[in-house]
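The other protein chains are all here in position, but one chain of the complex has been omitted.
We call the chains A, B and C, going by the order they appear; numbering starts again at 1 in every chain.
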Amino acid sequence: MPKMRAAIFVENGRIVLDDKPIPDVGPLDALMRVTTTTICGTDVHILKGEYPVAKGLTIGHEPVGIIEKLGSSVSGYREGQRVIAGAITPSGHSYACLCGCGSQDGVGTKHGFKAMGGWKFGNTIDGCQADYVLVKDAMANLSPIPEGLSDEQVLMCPDIMSTGFSGAESGGVRIGDTVVVFALGPIGLCAVAGAKLMGATTIIGVDTVPARLAVARQLGADHVIDFKAGDPVEQIMALTDGRGVDVAIEALGTQGTFESALKVLRPGGTLSSLGVYSSDLNIPLGAFAAGLGDLKIVTTLCPGGKERMRRLMDVVGSGRADLGPLVTHRFKLDQIEEAYDLFAHQRDGVLKVAITP
Amino acid sequence: MPKMRAAIFVENGRIVLDDKPIPDVGPLDALMRVTTTTICGTDVHILKGEYPVAKGLTIGHEPVGIIEKLGSSVSGYREGQRVIAGAITPSGHSYACLCGCGSQDGVGTKHGFKAMGGWKFGNTIDGCQADYVLVKDAMANLSPIPEGLSDEQVLMCPDIMSTGFSGAESGGVRIGDTVVVFALGPIGLCAVAGAKLMGATTIIGVDTVPARLAVARQLGADHVIDFKAGDPVEQIMALTDGRGVDVAIEALGTQGTFESALKVLRPGGTLSSLGVYSSDLNIPLGAFAAGLGDLKIVTTLCPGGKERMRRLMDVVGSGRADLGPLVTHRFKLDQIEEAYDLFAHQRDGVLKVAITP
Amino acid sequence: MPKMRAAIFVENGRIVLDDKPIPDVGPLDALMRVTTTTICGTDVHILKGEYPVAKGLTIGHEPVGIIEKLGSSVSGYREGQRVIAGAITPSGHSYACLCGCGSQDGVGTKHGFKAMGGWKFGNTIDGCQADYVLVKDAMANLSPIPEGLSDEQVLMCPDIMSTGFSGAESGGVRIGDTVVVFALGPIGLCAVAGAKLMGATTIIGVDTVPARLAVARQLGADHVIDFKAGDPVEQIMALTDGRGVDVAIEALGTQGTFESALKVLRPGGTLSSLGVYSSDLNIPLGAFAAGLGDLKIVTTLCPGGKERMRRLMDVVGSGRADLGPLVTHRFKLDQIEEAYDLFAHQRDGVLKVAITP
Partner (left out) sequence: MPKMRAAIFVENGRIVLDDKPIPDVGPLDALMRVTTTTICGTDVHILKGEYPVAKGLTIGHEPVGIIEKLGSSVSGYREGQRVIAGAITPSGHSYACLCGCGSQDGVGTKHGFKAMGGWKFGNTIDGCQADYVLVKDAMANLSPIPEGLSDEQVLMCPDIMSTGFSGAESGGVRIGDTVVVFALGPIGLCAVAGAKLMGATTIIGVDTVPARLAVARQLGADHVIDFKAGDPVEQIMALTDGRGVDVAIEALGTQGTFESALKVLRPGGTLSSLGVYSSDLNIPLGAFAAGLGDLKIVTTLCPGGKERMRRLMDVVGSGRADLGPLVTHRFKLDQIEEAYDLFAHQRDGVLKVAITP
């Protein structure tokens, strides 16, 4: 039985590279040879035991690679083709998928909905920090890489871009909007880029790390705010001359950023939340206008599927957004434990790492 | 100076009927002679001092009446015409109004947005529990009553119907949806009617008062749940066979109803909140799917303006919804203190009262 | 090789019942034993040679039946289960499907879009006027019939209801709208029911057959107009007191109905077109306001997929719309040529026929 290397969750605090069998390919599956992948903040939550997964699971949900083998019922692709798959892999045929809610894909469940059910890689099935990854429902998920784009250029598409852009999309950003993004990690930075792509004319980025504030400016932020230099709510209200923002994007997952996002909304505005929270949230009565402010709070899990990936790769290919600055470090798969160490501790100004088997 | 009677907020716990001058009519105003009005739950909040207003203010925001006098710049109406005005009276010309957000009308403010700014009657200007009420921006707000409709038939339009229906509208109810409404006071009952009007095929009403549960059934609820007969979340999950609801409408303004509404949502569902809250809210981490459930929380303040009123009166006129059962008691304006007493204490199965000067 | 009976297109003017092999079941397919089906107006177009299909094709796209056999990769169903499938059977995994456009499913094509590509039964693959029908992409398309609903009760779901309702849905009908439906065949009648389900308060039906006008009234039309009793445009403008309608639904597919629908729109209104046209259309300059009227013309092909079917069966099950009056005649499969004859000539007040093998 042929073996491959895979980054495996062993126990809280330990993800290690080990050998695993190369998976068998079912009729609807495709086996992808991974050529580049990366580590996500969520993987660090898993590493720390903050998000529970099964012991022995291969981690990673951002695959760039080459089709090694196609299932017997899969058509429309050829082996050897360069492809990506989204972090979220909707089946295409659950009730959730058929009403446009593939991230909550409940394939196999009674009603077809399952919270976060579309997130399979490195969560409920083996992920892609490995030599090979098995892609379920391949026809809905494999998206060919356009000629001329490198692995690194499309590496942000499966998760970071898709999630970050969805912050702007779910927020309903319109031409002329004022948008603030709270927290400028990779997802927040992509939210900045997404807000710009959709026509926001005033974009405010909030963080405290100078390098992140600088990248935010490159990606479209008109103003950046260091939350340590003063109350960010006050700074934003001053910047908007007291009006507040049309859309506030939360990209961290804490009470502080959530609450600040709510407080800077103009009446009728939208809080678009991307963060993964780890405790209950408090909605302050005043910021919520006692329920009478026509405010909206929307949450979005990274949209997936091959059509989404196609569109995002077109954004890259057309040069509409240059996310190159996000990849700050590169590692071989053999060094993945070192990569986790760097990334988990946010050392050396790391934004995203590229891992190549 | 001619006088009129008006229900005036004197101090916490006291709204009394007293004399006031009949207001002068500015160029954009209309003076309406009130022929029927009612008391809203919000008025009771004012009475109890839970929602602060200026001493001496006339209360009431649900006017049905006759145009007594038109301002010099008002055209398109005639004196003697039967009209209603919404509880919310957008100016039509603020930035908020011009982006479809008239309930947050900030006319006169720097940026044109003001939280709840469209709610003027009995809040920031004199209301309509009086012989006369002055309607600002009359051309945007006076809506002629179609022939054949009585005062009582249109009495729910200015607030209760508009608010209740908006719970279904903001929730985005679609044909075939499952909808739950938490709390079946007048607004919750109208939310039931609104969900039915928009094509929900399974409507669940939650309350504990048998008379309210019965009216909910009349207005379209397929199932009613007594929250005292068992955990409503469990009951709803059982009724939906574990799937949860597409849209949950909160119509009370408490932590309990808000939280239950969140807990019964299917992944990707929408919590449409109508209640007026009086304290911070807690969002339980699990019910919120840690921010990854594609859930939406939307709040709506009663939509106003003459086009909204026209549509709601058409609902009544066409017989699409019969809200007759909501008016359970009738009083003369002289008896308004008695009416407040009955309504504030929810005596005698009261749903809504009709007050006629 | 086991045989079955099937209604086969032989040549223009001839659809005959003949023997065919029972199809083989591929890994993603399901074989359905048809218990009830019907004839669609489109089938008559095929019969007359107005819509070309391959000789030898089995006709019919509205199947109600029982799962006879499941493909090896199909899960979530059991043999013997009562199910329907929509007239349109999206694969779930094409680019079109993944952007919510399954009716234009281009599975197998280069780009994933194909005009009308979701319509397969009786168009590009064998249909269901037969003892058995093969359902491709079964997991996206088989929708279990809720207990207690008869075959005839759900017989309108696969096409007629789905198409008719979509006229109202694509038109964006809102509470308080005025809607007109041009032509009250089965689809137009369902459009009336759909407009009512979505909250239209004034619904006008246009036809000339008294029985159809009567059924329209039963299903929700507030007014009916006999287009032979006077210019329908004038009658509608008179009924709406000169305002015009918010949404005009075209349900026939002719220049006359299309043009009249455009002429009665209020500025900013929507023409929602359902008809299958057979020649170029002319847009009159005046009715189009020279392109400056904020008018919209939207077309919709019957939405399919199991989630759509589930919702429509819920409409039936909840009693929200009673489409029982639409089935006016019943035939055995052996009599299908007779059924075609009756239906094609619109004899005996036929609306829809039920065919039972």
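Everything that follows uses one rule, which is that a contact is a pair of C-beta atoms (placed from the backbone, for glycine too) under 8 Å apart; a residue touches a chain by one contact, two chains touch by 3 or more.
These numbers come from a predicted model, not from an experiment.
Peer 1: Using the touch definition up top, pick the residue from C:36, C:58 or C:104 that touches the left-out chain.
Peer 2: The one listed residue touching the chain not shown is C:104.
Peer 1: Pick from C:41, C:63, C:117 or C:232: which residue touches the chain that isn't shown?
Peer 2: Within the whole complex, the residue contacting the unshown chain is C:117.
Peer 1: Could you tell which one of B:243, B:306, B:320 or B:352 touches the chain left off the display?
Peer 2: Reading the full complex, the residue touching the unseen chain is B:306.
Peer 1: Please identify which residue in C:46, C:301, C:321 or C:336 touches the non-displayed chain.
Peer 2: C:301
Peer 1: Which residues does subunit B use to touch the chain missing from this display?
Peer 2: Touch set of subunit B with respect to the missing chain: 26-28, 72-73, 75-76, 90-93, 95, 97-100, 102, 107-108, 112, 137, 139-140, 305-308, 310.
Peer 1: In the whole complex, what residues of subunit C lie against the chain that is missing from view?
Peer 2: Residues in contact with the chain left out: 96, 99, 101, 103-104, 106, 110-111, 113-117, 119, 241-244, 253, 266-268, 273-285, 288-301.
Peer 1: Just checking the interface: what residues of subunit A touch the absent partner chain?
Peer 2: That gives, for subunit A, the contact residues 165, 169, 174-177, 194, 196-199, 201-202, 222, 310-312, 314-315, 317-318, 320.
Keep in mind that, in the parts below, only the chains that are shown with their structure count from here on.
Peer 1: Which integer distance in Å separates the CA centroid of subunit A from that of subunit C?
Peer 2: Centres of subunit A and subunit C (C-alpha means) sit 40 Å apart.
Peer 1: Could you check subunit A for residues that touch two or more other chains and list them?
Peer 2: 99
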